[in-house]
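Here the complex is missing a single protein chain, while all its other protein chains stay put.
And now, chain A:
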Amino acid sequence: MAISEVKSLVQALSKEYNSPNPDLAKCGQYLSKLKIALIELQYLTHEDRHNNIEELTLARDVLEIGAQWSVRTKDIPSFERYMAQLQTYYNDHRDLPPSPLEYNLIGLNLLCLLSQNRISDFHTALEMIDPEQLHNNPAIQHPIKLEQSLMEGSYNRVWSSRSDVPSKEYLFFIDILMDTIRNEIASCSEKAYTSLPLKDAGTLLFFTNMEDILNFAQERNWKVNPAEQKAYFHSDADEKISIPADQIIKQTMFYARDMDRIV
């Protein structure tokens, strides 16, 4: 496929994607066609095409739309693939004109890592971002603040962050994040309270109707007392402290072996 054909395809794709009601299935078809075309143009192995800025920009645009499209179709593995390919364009081709979507997508990627609880990857990705952008770009600041609130335990703030997302693609990941948070809160509550009125549990967990609360309580094995409208958590006081015999034997054998070596 010649470069002019690719160009017209890209135009068709971006027109479809940016329309108010994009046909996602159609975009998918365009994308798979474009990917084949790009492979023919060797967009992944462009060692000798280092200077062809036009082609590289084209390839980057396709990948960017692809990444956003993956979020819309809720396909996380595909999103991660697109992001991995885009990293080359963001890091190694600094001579390209900067993309307006770059930090938006990086922010999305951060959120994606966060929603899967991959904290160490999250921080590694954070280090790669230019410090200037790190402090000032709202798309980047959003996931950073989110991570801080998560680490502290200010789940309230995570919940309210839904309202001020930089772009609507963020919502998808925040929704995933909410499930994670609910489980976090539940596990904290189990340790922190001996009992909790069901209604308060509902507010803590951001549930609005009673049925959801009861279902959730059942899922986490809470003892619900219908008369009192309270949930009881099993306390860990009755857990037995076992003697770690296995571990101590291993350690003692280790000492013996090393002592033997010294003597």
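Throughout what follows, a residue touches a chain if its C-beta (ideal position, glycine included) is under 8 Å from a C-beta of that chain, and two chains touch if they have at least 3 such contacts; residues count from 1.
Here is the rule we use: contacts and distances are computed from a predicted model.
Visitor: Going by UniProt, what is the name of the one chain that was not included in the view, given "26S proteasome non-ATPase regulatory subunit", "Ribosomal RNA-processing protein 43", "Cyclin O" or "Trafficking protein particle complex subunit"?
Guide: In UniProt, the chain that is not shown appears as "26S proteasome non-ATPase regulatory subunit".
Visitor: Which is it among A:25, A:227 or A:262 that touches the chain not included here?
Guide: Answering carefully, the residue with contact to the hidden chain is A:262.
Visitor: Which residues does chain A use to touch the chain missing from this display?
Guide: 91-92, 119-120, 123-128, 131, 134, 144, 148, 151-157, 184-185, 187-194, 196-197, 200, 204, 244, 248, 251, 254-255, 258, 261-262
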